[in-house]
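Moving on, here comes chain A:
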Amino acid sequence: MFGQFLLNLFIALLWLLLVDAPTPEITTFFSGFVVGIGILYVMHRFFGTRFYLNRVIKLINLILLFIKEILISSFSVMKQILTPKLNITPGIFTYKTNLEGEWEVTALALLLTLTPGSVVMEVSEKGDVFYIHAMDIEQSKEEVIRSIGKYEKAIMEVTRE
Partner candidate 1 sequence: MNNLIVLPLIIPIITGIILVFLRSSIMLQRVISIITMITVSVISFLLLDIVQTEGIIRLDFSGWLPPFGILFVADSFALLLVLTASVVTTICLLYAFSTIGKDNEKMFFYPFVMFLIAGVNGSFLTGDIFNLFVCFEVMLLASYVLVAMGGKKVQLRESLKYVLINVVASWLFLVALAFLYGTVKTLNMAHIAERVAEAGQEPLLTTVAILFLLVFGLKAGLLLFFWLPGSYSVPPAAVQALFSALLTKVGIYALIRTFTLMFPLNQEITHTLIGIMAGITIIAGCLGALSGRDVYTIGTYNVIIGVGFILIGLAAGTETAMTGAVYYLMHDMVAKALLFLIIGMMVYLTDETIIKNMSGLIRNYPLFGWIYFIVLLALTGIPPLSGFVGKILIGQGALEAESYILLAIGFASSIIVLYSLLRIFLASFFGETTISFEDRKRIPKGAYSSFILLAISIVFIGVGAESLAVYVKDAVNTLINPSVYIDAVLKE
Partner candidate 2 sequence: MNAKEIIEWGAILLILLGGIISVISALGLIRLPDVYTRSHAASKSSTLAVLVSLTGAFIYFWFHDGYVSIRLILGIIFVFITAPVAGHLICRAAYRSRVPLAEGSGEDELKPLLFANEENKELKIDNN
Partner candidate 3 sequence: MTFELAIILLPFIVAACIPIFYRRLPKKVIGWVVLVVPLSLFLLLTTYIPRIAKNQTFSNNYEWIPSFNINFTTYLDGLSLIFSLLITGVGSLVILYSIFYLSKKESLHHFYCYLLLFMGAMLGVVFSDHLLVLYAFWELTSVSSFLLIAFWHHRKASRAGARKSMTITVSGGIAMLVGFLMLYSMSGTFSIQEIISNIAGISEHALFIPALVLVLLGAFTKSAQFPFHIWLPDAMEAPTPVSAYLHSATMVKAGIYIVARFTPIFGGEMTWFWAVTGVGLLTLFWGSFNAVKQVDLKALLAFSTVSQLGLIMSLLGLGSIAVYLGYSQDSIIYTQAAFAALFHLINHSTFKGALFMMVGIVDHEIGTRDIRRLGGLMPILPFTFTVALIGSLSMAGMPPFNGFLSKEMFFAATLKITQLDVFSIDSLGVVIPVIAWVASIFTFVYCLIIVGKTFFGKIKPDILDKNPHEAPIGMLIPPFILIGLVVGIFVFPNLLGHYILQPAMASIYPTFPSTEELTPHISAWHGLNMELWMTIGVVILGGTLYYFLKRWKPIYRWIPQRFTLNSLYETIISFSENVSENLTKRYMTGNLTHYFSYIYMVFVIVVAGIFFLTDSFEWSLMSNSSVESFELILVFVVIFAAVAILFTTSRIASVLLNGVLGYSVAFFFVIFRAPDLALTQLVVESVTTALFLICFKFLPDLTPERTSKRVKFTNGVISILVGATVTIVGLAVINYEKFETISTYFEDAYNLAGGKNIVNTILGDFRAFDTMLEVVVLFIAGLGVYTIIKLKAKKGDADIEN
């Protein structure tokens, strides 16, 4: 229930932002809240799980991590593209994670996908094993193993007590 309330606030905020009034008004926020109630009513059955929003700072950290990763990985891809002669050995490898729960798994998978040279192709049925395609398998393997602990920690800081 609490999570949903937060979500509602979030929608109201979103609303306020979307309306783009010159100065934010409380009435706009309220109407956003009403809109949120509507949406939540339609959607509430999708939300069996809890929703944590109070770890904003951790979240920001995580987001920054995301940004950093995309920057690095993009430039490494571009480097590959612009290299006159392609010298890569693509391949698929597996990685087993300790994270559990859909949000954690998803966040990690996204992070891994943003990691230079790797894209998560499959998640095992249990959600514990990732099958990762690597642009250059040797290099990526190393890189993933190096940074994965860092990722898992950043995620857990947001998701766990």
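If you want to know what made the cut, all candidates are chains of the complex that A comes from, given by their letters.
Just so we're on the same page, a contact is a pair of C-beta atoms (placed from the backbone, for glycine too) under 8 Å apart; a residue touches a chain by one contact, two chains touch by 3 or more; residues count from 1.
Note that the structure is a prediction, hence the values are computed from the model and not measured.
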Number, please: which of 1, 2 or 3 touches chain A in the complex?
2
Show me the residue ranges of chain A that touch candidate 2 in the complex, using the header's touch definition.
14, 17-18, 20, 66, 70-71, 73-75, 77-78, 80-82, 86, 88-94, 109-110, 113-114, 116-117, 119-122, 131, 133, 135, 137-138
